[in-house]
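Entry: chain A
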Amino acid sequence: MSLLRTVELRKRFGALNACDGVDFTVEKGEFLSLVGSNGAGKTTLVNLITAHLQPDSGRIVFEDRDITSMTVAARIKAGIARSFQLVNLFDGLSVFDNVALSIFAREGKTAKITALAANDGDVRREARDVLAEFGLAVKSKLPAGELAQGERKLLDVAVAYALRPKLLFLDEPTSGVSSAEKAQIMDTVSSVVRSGAVTAVVIEHDMDVVFRYSDRIVMMHEGAFLADGPPDEIRANEAVASILLGTPSPA
Partner candidate 1 sequence: MKTAAIALPRSPSRLWPYAGAAIGLVVLASVPEFLGLYQTQLLTYGLIMAIAALGFNLLLGYTGLLSFGHSAYFGLGAYTVAFLLQWFGIHSMELYILLGLPVAAIVSALFGYICVRHTRIFFGILTLALSQVLYSLALKFFWVTGGTDGLRVPRPTLLAGMIDFAGSGGFPRFIRSYYYYVLGIFVLSVAIMWVIVHSPFGKALQAIRDNETRARFLGLRIRRFRWAAFLLSGTFTALAGILWVPLNGLTTPDVLYWPFSGEIVFMSLLGGFRNFSGPIVGGIVFTFLKTYAVASTEYWQLLLGTVLVVLILLLPTGIVGALSRVAKRLWATKEIAT
Partner candidate 2 sequence: MSILLVQLLNSLFYASVLFLIAAGLSLIFGVMRIVNLAHGSLFAIGAYIGAWLVGRAVGFGVPVIWLLLVMPVAALAVALVGVVIEPLLLRPFYRRAEEYQLLVTFGLLLILEDLMRLVWGALPLTADAVMDTIPVVHIGGLVYPGYNILVIAIGIAAAVALWLLIYETKFGVLLRATSQDRRMASALGLNVGLVYVAAFAIGCFMAGLGGAIVVPSHAAVLGMGIEALVLAFVVVVVGGLGSLKGALVGALIVSFVRTAGIQFFPEVELAVLYLIAAVVLIARPTGLFGTA
(Lines give C-alpha, C1' and ligand atoms only; values in the text may rest on other atoms or scores of the structure.)
Protein backbone atom coordinates (compact mmCIF):
# COMPACT_ATOMS: atom_id res chain seq x y z
CA MET A 1 0.00 0.00 0.00
CA SER A 2 1.40 3.39 -1.00
CA LEU A 3 1.26 6.08 1.61
CA LEU A 4 -0.36 8.52 -0.79
CA ARG A 5 -2.03 8.01 -4.13
CA THR A 6 -3.76 10.52 -6.37
CA VAL A 7 -6.13 9.25 -9.02
CA GLU A 8 -6.69 11.32 -12.15
CA LEU A 9 -6.35 14.56 -10.26
CA ARG A 10 -7.37 17.55 -12.32
CA LYS A 11 -7.32 21.28 -11.77
CA ARG A 12 -7.69 24.06 -14.30
CA PHE A 13 -7.29 27.79 -13.80
CA GLY A 14 -9.15 29.22 -16.74
CA ALA A 15 -7.06 28.22 -19.73
CA LEU A 16 -4.19 26.93 -17.65
CA ASN A 17 -4.15 23.20 -17.07
CA ALA A 18 -2.30 23.06 -13.79
CA CYS A 19 -3.02 19.44 -13.04
CA ASP A 20 -3.85 17.17 -15.93
CA GLY A 21 -5.12 13.84 -14.68
CA VAL A 22 -2.21 13.28 -12.33
CA ASP A 23 -1.60 9.83 -10.83
CA PHE A 24 0.92 10.51 -8.12
CA THR A 25 2.12 7.91 -5.64
CA VAL A 26 4.36 8.36 -2.64
CA GLU A 27 5.79 5.39 -0.78
CA LYS A 28 6.36 5.37 2.93
CA GLY A 29 9.76 6.56 4.02
CA GLU A 30 10.72 8.16 0.73
CA PHE A 31 12.49 11.46 0.36
CA LEU A 32 11.01 12.62 -2.89
CA SER A 33 11.75 15.74 -4.91
CA LEU A 34 9.13 17.32 -7.10
CA VAL A 35 10.78 19.35 -9.83
CA GLY A 36 9.84 21.19 -12.98
CA SER A 37 9.83 24.68 -14.43
CA ASN A 38 7.70 27.44 -13.03
CA GLY A 39 4.06 26.87 -13.72
CA ALA A 40 4.51 23.14 -14.23
CA GLY A 41 1.94 22.44 -11.56
CA LYS A 42 4.06 21.41 -8.59
CA THR A 43 2.62 23.83 -6.06
CA THR A 44 -0.88 23.22 -7.37
CA LEU A 45 -0.46 19.50 -6.79
CA VAL A 46 0.70 20.10 -3.24
CA ASN A 47 -2.10 22.59 -2.65
CA LEU A 48 -4.62 20.01 -3.80
CA ILE A 49 -3.24 17.31 -1.55
CA THR A 50 -3.07 19.59 1.47
CA ALA A 51 -6.60 20.96 0.88
CA HIS A 52 -5.48 24.47 0.10
CA LEU A 53 -7.32 23.97 -3.19
CA GLN A 54 -10.21 21.81 -4.29
CA PRO A 55 -9.72 19.62 -7.37
CA ASP A 56 -12.02 19.80 -10.38
CA SER A 57 -12.06 16.03 -10.50
CA GLY A 58 -10.10 13.04 -9.30
CA ARG A 59 -9.40 11.43 -5.95
CA ILE A 60 -6.76 11.59 -3.27
CA VAL A 61 -6.14 8.46 -1.25
CA PHE A 62 -4.03 8.52 1.89
CA GLU A 63 -3.24 5.26 3.66
CA ASP A 64 -6.07 3.67 1.68
CA ARG A 65 -8.57 6.27 2.87
CA ASP A 66 -10.23 8.61 0.43
CA ILE A 67 -9.42 12.07 1.76
CA THR A 68 -10.61 14.08 -1.25
CA SER A 69 -13.43 15.75 0.62
CA MET A 70 -11.60 16.17 3.92
CA THR A 71 -10.97 19.63 5.32
CA VAL A 72 -7.54 21.02 6.09
CA ALA A 73 -7.93 20.20 9.76
CA ALA A 74 -8.98 16.63 9.02
CA ARG A 75 -6.05 16.04 6.70
CA ILE A 76 -3.63 17.35 9.27
CA LYS A 77 -5.15 14.99 11.78
CA ALA A 78 -4.73 12.18 9.29
CA GLY A 79 -1.05 13.00 9.14
CA ILE A 80 -0.35 15.40 6.28
CA ALA A 81 1.51 18.66 6.92
CA ARG A 82 3.26 21.29 4.85
CA SER A 83 5.64 24.19 4.94
CA PHE A 84 5.39 27.20 2.65
CA GLN A 85 7.47 28.70 -0.09
CA LEU A 86 6.86 32.25 1.10
CA VAL A 87 7.71 31.82 4.74
CA ASN A 88 4.57 31.63 6.83
CA LEU A 89 5.35 32.13 10.49
CA PHE A 90 3.78 33.75 13.50
CA ASP A 91 6.06 36.75 13.55
CA GLY A 92 4.69 38.19 16.76
CA LEU A 93 5.34 35.03 18.74
CA SER A 94 8.73 33.79 19.83
CA VAL A 95 10.54 31.05 17.91
CA PHE A 96 9.80 28.74 20.80
CA ASP A 97 6.11 29.57 20.82
CA ASN A 98 5.85 28.98 17.09
CA VAL A 99 6.91 25.37 17.53
CA ALA A 100 5.13 24.93 20.85
CA LEU A 101 1.89 26.08 19.26
CA SER A 102 2.24 23.44 16.61
CA ILE A 103 2.51 20.83 19.32
CA PHE A 104 -0.41 22.28 21.27
CA ALA A 105 -2.48 22.18 18.11
CA ARG A 106 -1.51 18.62 17.41
CA GLU A 107 -2.36 17.54 20.94
CA GLY A 108 -5.69 19.31 20.80
CA LYS A 109 -4.68 21.48 23.73
CA THR A 110 -5.39 24.85 22.16
CA ALA A 111 -8.72 25.15 23.88
CA LYS A 112 -6.99 25.26 27.25
CA ILE A 113 -7.62 28.62 28.71
CA THR A 114 -7.15 28.09 32.41
CA ALA A 115 -3.49 27.17 32.51
CA LEU A 116 -0.37 28.94 31.35
CA ALA A 117 1.21 27.60 28.20
CA ALA A 118 4.54 27.87 29.94
CA ASN A 119 3.44 25.29 32.49
CA ASP A 120 2.98 22.40 30.10
CA GLY A 121 6.21 20.49 30.63
CA ASP A 122 5.62 17.87 27.98
CA VAL A 123 5.02 20.39 25.28
CA ARG A 124 7.93 22.51 26.34
CA ARG A 125 10.27 19.55 26.34
CA GLU A 126 9.20 18.45 22.91
CA ALA A 127 9.44 21.97 21.52
CA ARG A 128 12.95 22.27 22.88
CA ASP A 129 13.90 18.97 21.27
CA VAL A 130 12.51 19.94 17.89
CA LEU A 131 14.25 23.30 17.99
CA ALA A 132 17.50 21.59 18.93
CA GLU A 133 17.17 19.17 16.02
CA PHE A 134 16.75 22.10 13.67
CA GLY A 135 19.61 24.04 15.20
CA LEU A 136 17.37 26.87 16.33
CA ALA A 137 17.54 26.33 20.08
CA VAL A 138 19.71 29.34 20.74
CA LYS A 139 17.19 31.63 19.05
CA SER A 140 14.23 30.33 21.05
CA LYS A 141 13.33 33.54 22.79
CA LEU A 142 13.52 35.81 19.78
CA PRO A 143 10.35 36.90 18.00
CA ALA A 144 10.09 34.87 14.83
CA GLY A 145 9.98 38.07 12.82
CA GLU A 146 13.56 38.86 13.81
CA LEU A 147 15.24 35.77 12.39
CA ALA A 148 17.41 35.79 9.30
CA GLN A 149 15.88 34.35 6.15
CA GLY A 150 17.62 30.99 6.33
CA GLU A 151 16.55 30.50 9.93
CA ARG A 152 13.01 31.47 9.02
CA LYS A 153 12.90 28.79 6.35
CA LEU A 154 14.15 26.25 8.89
CA LEU A 155 11.58 27.37 11.44
CA ASP A 156 8.85 27.08 8.83
CA VAL A 157 9.82 23.45 8.31
CA ALA A 158 10.18 22.87 12.06
CA VAL A 159 6.66 24.14 12.72
CA ALA A 160 5.27 21.71 10.14
CA TYR A 161 7.50 18.92 11.42
CA ALA A 162 6.31 19.46 15.00
CA LEU A 163 2.91 18.28 13.89
CA ARG A 164 4.61 14.85 13.64
CA PRO A 165 3.06 14.18 10.26
CA LYS A 166 3.35 10.97 8.35
CA LEU A 167 3.71 12.88 5.12
CA LEU A 168 5.42 16.26 4.99
CA PHE A 169 5.32 18.59 1.99
CA LEU A 170 8.06 21.18 1.79
CA ASP A 171 7.54 23.96 -0.71
CA GLU A 172 10.93 25.27 -1.82
CA PRO A 173 12.63 25.10 1.57
CA THR A 174 15.83 26.60 0.22
CA SER A 175 14.49 29.43 -1.90
CA GLY A 176 15.71 32.91 -1.09
CA VAL A 177 18.88 31.88 0.73
CA SER A 178 22.56 31.86 -0.25
CA SER A 179 24.11 28.68 -1.72
CA ALA A 180 26.12 28.05 1.42
CA GLU A 181 23.01 28.17 3.51
CA LYS A 182 21.11 25.94 1.11
CA ALA A 183 23.31 22.97 1.90
CA GLN A 184 23.06 23.71 5.61
CA ILE A 185 19.30 23.84 5.47
CA MET A 186 18.91 20.71 3.42
CA ASP A 187 21.39 18.82 5.60
CA THR A 188 19.33 19.65 8.64
CA VAL A 189 15.99 19.03 7.03
CA SER A 190 16.86 15.73 5.43
CA SER A 191 18.58 14.33 8.52
CA VAL A 192 15.73 15.33 10.83
CA VAL A 193 13.10 14.01 8.47
CA ARG A 194 14.84 10.70 7.89
CA SER A 195 15.60 10.12 11.55
CA GLY A 196 11.99 10.85 12.37
CA ALA A 197 10.81 8.36 9.75
CA VAL A 198 8.73 11.02 8.06
CA THR A 199 7.97 10.70 4.36
CA ALA A 200 8.90 13.93 2.62
CA VAL A 201 7.99 15.49 -0.68
CA VAL A 202 10.10 18.53 -1.48
CA ILE A 203 9.39 21.04 -4.23
CA GLU A 204 12.75 22.28 -5.31
CA HIS A 205 14.36 24.19 -8.15
CA ASP A 206 18.01 23.76 -7.35
CA MET A 207 18.98 20.54 -9.14
CA ASP A 208 22.20 20.12 -7.18
CA VAL A 209 20.16 19.96 -4.01
CA VAL A 210 17.69 17.65 -5.66
CA PHE A 211 20.26 15.14 -6.87
CA ARG A 212 22.13 15.14 -3.58
CA TYR A 213 19.30 14.49 -1.19
CA SER A 214 16.49 12.66 -2.95
CA ASP A 215 15.63 9.01 -3.07
CA ARG A 216 13.35 9.65 -5.99
CA ILE A 217 12.73 12.52 -8.37
CA VAL A 218 9.45 13.32 -10.06
CA MET A 219 9.44 15.89 -12.81
CA MET A 220 6.32 17.78 -13.79
CA HIS A 221 5.71 19.67 -16.99
CA GLU A 222 2.52 21.47 -17.95
CA GLY A 223 0.45 19.68 -15.35
CA ALA A 224 1.62 16.14 -16.08
CA PHE A 225 4.47 13.88 -15.06
CA LEU A 226 7.37 13.81 -17.42
CA ALA A 227 9.78 11.59 -15.54
CA ASP A 228 9.80 9.60 -12.34
CA GLY A 229 12.69 7.66 -10.87
CA PRO A 230 15.85 7.58 -8.78
CA PRO A 231 18.46 10.33 -9.40
CA ASP A 232 20.69 8.26 -11.66
CA GLU A 233 17.84 7.37 -13.94
CA ILE A 234 16.69 10.99 -14.17
CA ARG A 235 20.20 12.20 -14.86
CA ALA A 236 20.39 9.92 -17.85
CA ASN A 237 16.96 10.90 -19.16
CA GLU A 238 17.19 12.87 -22.43
CA ALA A 239 13.81 14.57 -22.25
CA VAL A 240 14.53 15.74 -18.77
CA ALA A 241 17.91 17.09 -19.77
CA SER A 242 16.47 19.21 -22.55
CA ILE A 243 13.88 20.71 -20.24
CA LEU A 244 16.47 21.36 -17.58
CA LEU A 245 19.02 22.88 -19.91
CA GLY A 246 16.38 25.02 -21.51
CA THR A 247 15.26 26.51 -18.24
CA PRO A 248 18.03 27.35 -15.81
CA SER A 249 16.93 27.03 -12.20
CA PRO A 250 17.13 30.35 -10.37
CA ALA A 251 17.42 30.32 -6.61
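Per the selection procedure, all candidates are chains of the complex that A comes from, given by their letters.
Points to keep in mind about this one:
Throughout what follows, a contact is a pair of C-beta atoms (placed from the backbone, for glycine too) under 8 Å apart; a residue touches a chain by one contact, two chains touch by 3 or more; residues count from 1.
Owing to the predicted nature of the structure, the values given are computational and were not obtained by experimental measurement.
For chain A, the touching partner in this complex, chosen from 1 or 2, is 1.
Of all residues in chain A, those touching candidate 1 in their complex are 50, 52, 72-73, 76-77, 81-82, 84, 88-93, 97-98, 100-102, 104-106, 109-118, 120, 123, 138-139, 141-142, 146, 159-160, 163.
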